[in-house]
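My questions all concern the structure below.
A single protein chain has been omitted from the complex, and every remaining protein chain is retained in its original position.
Going by the order they are written in, the chains are A, B and C; count residues from 1 in each one.
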Amino acid sequence: MDLNYTKEEQAFRDEVRSFVRDNLPKDIADKVLHHKRLAKDDWVRWQKILYKQGWVAPNWPKEYGGCAWTPIQQHIFDEECGYAGAPRVMPFGLVMVAPVIQHFGSQWQKEYYLPRILSSEDWWAQGYSEPGSGSDLASLKTKAVRQGDHYIVDGQKTWTTLGQYADMIFCLVRTDSTVKKQEGISFLLIDMKSPGITVRPIITLDEEHEVNEVFFDNVKVPVQNLVGEEGKGWTYAKFLLGHERTGIARVGESKRELEQLKDIASKQLRNGKPLIEDPRFRDRVTAVEVELMALEITLLRVLSARSKPGPEVSILKIKGTDIQQALTELTMEAMGPYALPFRPEARDGNWHGEPVGPEYAAPAAAVYFNYRKTSIYGGSNEIQRNIISQMVLGL
Amino acid sequence: MDLNYTKEEQAFRDEVRSFVRDNLPKDIADKVLHHKRLAKDDWVRWQKILYKQGWVAPNWPKEYGGCAWTPIQQHIFDEECGYAGAPRVMPFGLVMVAPVIQHFGSQWQKEYYLPRILSSEDWWAQGYSEPGSGSDLASLKTKAVRQGDHYIVDGQKTWTTLGQYADMIFCLVRTDSTVKKQEGISFLLIDMKSPGITVRPIITLDEEHEVNEVFFDNVKVPVQNLVGEEGKGWTYAKFLLGHERTGIARVGESKRELEQLKDIASKQLRNGKPLIEDPRFRDRVTAVEVELMALEITLLRVLSARSKPGPEVSILKIKGTDIQQALTELTMEAMGPYALPFRPEARDGNWHGEPVGPEYAAPAAAVYFNYRKTSIYGGSNEIQRNIISQMVLGL
Amino acid sequence: MDFIFSEEQQQLRDSLQKYISKEYGFEARKAIIASKQGFSDKVWAQFADMGLLGVAFDEAHGGFGGSSVDTMLVMTELGRGIVVEPYFSTVVLGGSLIDLAGSEAQKQALLSEVAQGKLLLAAALGEPNSRYELNCVETTAKRDGAGYVLNGHKAVVLHGESADKLVVSARTAGGAREAKGISLFLVERKAAGVTVLGYRTIDGMRAAEIKFANVKVGADAVLGEIDAALPVLERAADFAVSALCAEAVGAMEALNATTFEYLKTRQQFGRPIGSFQALQHRAVDMMIHNEQSRSLALLASVKVQSEDPNERKRVVSAAKIQIGRSGRLIGQEAIQMHGGMGVSNELAAGHYAKRLAMINATLGDVEHHSERFASAA
Partner (left out) sequence: MDFIFSEEQQQLRDSLQKYISKEYGFEARKAIIASKQGFSDKVWAQFADMGLLGVAFDEAHGGFGGSSVDTMLVMTELGRGIVVEPYFSTVVLGGSLIDLAGSEAQKQALLSEVAQGKLLLAAALGEPNSRYELNCVETTAKRDGAGYVLNGHKAVVLHGESADKLVVSARTAGGAREAKGISLFLVERKAAGVTVLGYRTIDGMRAAEIKFANVKVGADAVLGEIDAALPVLERAADFAVSALCAEAVGAMEALNATTFEYLKTRQQFGRPIGSFQALQHRAVDMMIHNEQSRSLALLASVKVQSEDPNERKRVVSAAKIQIGRSGRLIGQEAIQMHGGMGVSNELAAGHYAKRLAMINATLGDVEHHSERFASAA
């Protein structure tokens, strides 16, 4: 047993770190580090930089332009990017739909879509959840009816993250309602510019526009955009969900947020002394810090295992989001009364108005409320507990 | 709204307090306050003192020798007794079986058993739980078969508190296994000296003998000892469970334990300073203290309501036991390394050996482990949550 | 011992409840928040008509001679409706500062105006470095002839932008955190030298940073005894905290009700999600937290009048600790149980959670009151 990184891994970390230092645009990092609003272009710019370096799709096979990194390398990369304040690489194209196309897609789909995903030419969105189908995804109702060379799609998707920017959306749709609910589902790739698609923003508790409802009214989708076989969509969906989930631990980002929290708490005063020196507050920080230290090793244990990660990655989701939420909570509480001011305009990268309280206070409460989503999305933490209970504990 | 006790209630409290001060034997109070082992005689002596005063059965109607106290008076009485270190009045006779006999018993049962219960001549035990029937009480298997003037009882009861002292036991038995499980149950009063009864101790985690298994092998029980109608036992059992449950909040005892804990924590040193001054420890004490302050008012709200307490008393059970357990945990942790020594002999009232560490340390860990029972017995806290969920929240 | 509200109290509560459920629904509230001022003059006038604005003031000062229990009743209903009007800053905190510190003349002049809805107040107590400590006062008031000159920066003054008058704590003597040397002043919000930067708060209310640059006030601006304001400030703050606790209880109750209703109606896997035991048991804990909070809010509303300052502090801080913890748990669980809908701004649930979180950040959070509780024991 050796809990040190190998020389090669250290060297790889150094390489990533200096690349990120030299290439991550400062304006983008500043936004991320200070919880400012990101524009579409911020994500795309960073992804194109990674693309040029050949690092935008580490999880892809080499033949398609991937990196063939080990899981540990991938973790190092994620950690360094997260820690430095790089925006997350948008997962919907690169991490989610691409492996499905690679495994189950047609030759045409591979040739047409994969290069466009790799180069961030197309922005993808995910069309899974529906108003009536959250945790119970298989009960989805959006239907697609074959008419000649097309499917006609009608229905509604929701919680579509950054769907307002999307060029393409991959959707689970019902193509057969006469069979068992999991068996009548198909996997479609839909052009967001198709007539009949309406995107309506959902404003979240922090008054940001991050998620959307997407309505499909008589939308024509060419049959060549069906992935794999009709009725096999559920299989592909599960493949997708199981494909890359160790990144959800978000260790690098949480380390960064923890460091910021400690920095803030050393500036905030309580009775004239730094808040971080107050044992009551300090112990709450310590509790999270200890959990994060543990999570990092738990993650590395999963990544180092010879077998493919199984249902135990649900632990990473639960603990990872617990920690992220606890950090936002502590950061908000560190502000004291300055948690109250709510000025969405101050989250704009170009805003230069008069700040209220310390600059770091502005986004704190909004981020706290935004992060309540983390234990809900990507399979709620209740669903994750069901998975562990059934698949790991056998209860 | 007036959260002060009335003058009459204050006067009543004074009366109870001076009575307890003058009449509670010091040797008994010392045992209770220092978590020493109580002998059968300790309970009986105190109950007989209360009997003489006419206060042993406050919950009984006046006609049977009760006090006709208001719920608030009853609470004041419980609180004063608990706070002063009086042993709990054993509920099995006075609080549990007596109301059942009063409501559903025969004239003979009333005339014979009630005076003996009142005077603590008979020590009663409860025969409800069985090895296979804990939370699912109605699945009980101990059976009673009618043979002429007797029932023949076979089976096993368990977790029989202080059954080793019992003269009588009231049992739920199955008299009909052909009907719905709740409908085949009857309520029998059984003499513990009957041939065929064996009592076997269960030693708990603190190595004390507090609970027992009771085996019934061909035990003859006169038919006159059937309460009410055959097959109606479940109704009586539910009546019994619903009858008196506000005492489970144990506010008086928890106040006493909280005070002891603070006293201990002001004597125990941490880095040369009283432990109670350490904000880490102090805040944990505060958290329990606040919950206890709230619980007292919650209890008083239930007691002051004009309607009979309903399923909301489950809150009192859950919070009451939460608090009791938290207090034992903090008391144990206050000891530091002196939580380890385990000397059951030191819990004997007559033991005068060389103490290890401060005298108050001796029982701390044992009491902590003993008190884990409180969230299990009397309807586990899981069952209490089911009750609230169904009966109060309607989920 | 009696938990029954008087007939008058029940009437007050019922009429307010009826008004809020009829006139102050989610959409009406949203429109009010979006307005320039951030609250409704019309609602405020109706509050005045209903007698809410003078409920706790002496009849001699134009009030209705009610008790702190009446304030609790009103605040609970305002909490249930997450009402954003400046009741807390004007009537509860501003009003009680004048009531506790003011001269008879000041009370008669000002409290009756408050009761009639003609005067809005804001309490400018906090500062950028004070966090929750009322004694941390760096704003200065220097003697200037018969009057005073104020300089300093007051932070997160609730409803500071709309207030007509500000009650300002300032240092007339002593060092930055000294207990002695703090005094209270009544300052016109529009006085020369007063700069106000108003903003929204995340829970739908308004607050402001207020700076004082050589603001001259007369001798009549002094509220109470010079150098000796801290005990009065603490008493008024305790009264305000007990009112916040009552508000929180109303908010918890409404939030629990909407959450349990959602559990009963939202279907997943062919059954209401409220039929899943893991959620049921957590719902029970939400309900218990609400009941325990209610108990201490009741106790605080009574004991806040205690003559014994230690008893008052202990009970008020206990209540604030309890509602801080319970508000956090209920807020977080309610959002979680609403799933995606919980994080949408279009549902009331999240707005209750926001208000509960901000109540924790007003006049002392759990940690602040834990320390205070320990020292008052």
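The criterion applied here is as follows: contacts are C-beta pairs under 8 Å (C-beta built on N, C-alpha and C of every residue); 3 or more make two chains touch, one makes a residue touch a chain.
Since we're looking at a predicted model, the values are computed, not measured.
The missing chain, though absent from the view, touches A, B, C when the full complex is examined. Only one residue in the set A:E183, A:E291 or A:D348 touches the chain that does not appear here, and it is A:E291. Taking the complete complex into account, residues 276-278, 280-281 of chain C touch the chain not shown.
Take chain B: the residues that touch the chain left off the picture are 129, 132-136, 139, 158-159, 202-205, 207, 211, 268-272, 278, 280-281, 329, 332-333, 335-343, 354, 356-357, 365-366, 368-370, 372-373, 375-377, 380-382, 385. Within the complete assembly, residues 1-6, 9, 72, 279, 282-283, 286-287, 289-291, 293-298, 300-301, 304-305, 312, 315, 318-319, 382, 385-386, 388-389, 392-395 of chain A touch the chain that is not shown.
Here is the rule we use: only the chains that are shown with their structure count from here on.
When chain centres are set by their Cα atoms, the one at the greatest distance from chain B is A. Remark: chain A and chain B have CA centroids separated by 53 Å (rounded to whole angstrom).
For chain B, residues that reach two or more other chains under the stated contact definition are 279, 283. Residue positions 279, 370-371 of chain C are each in touch with at least two other chains.
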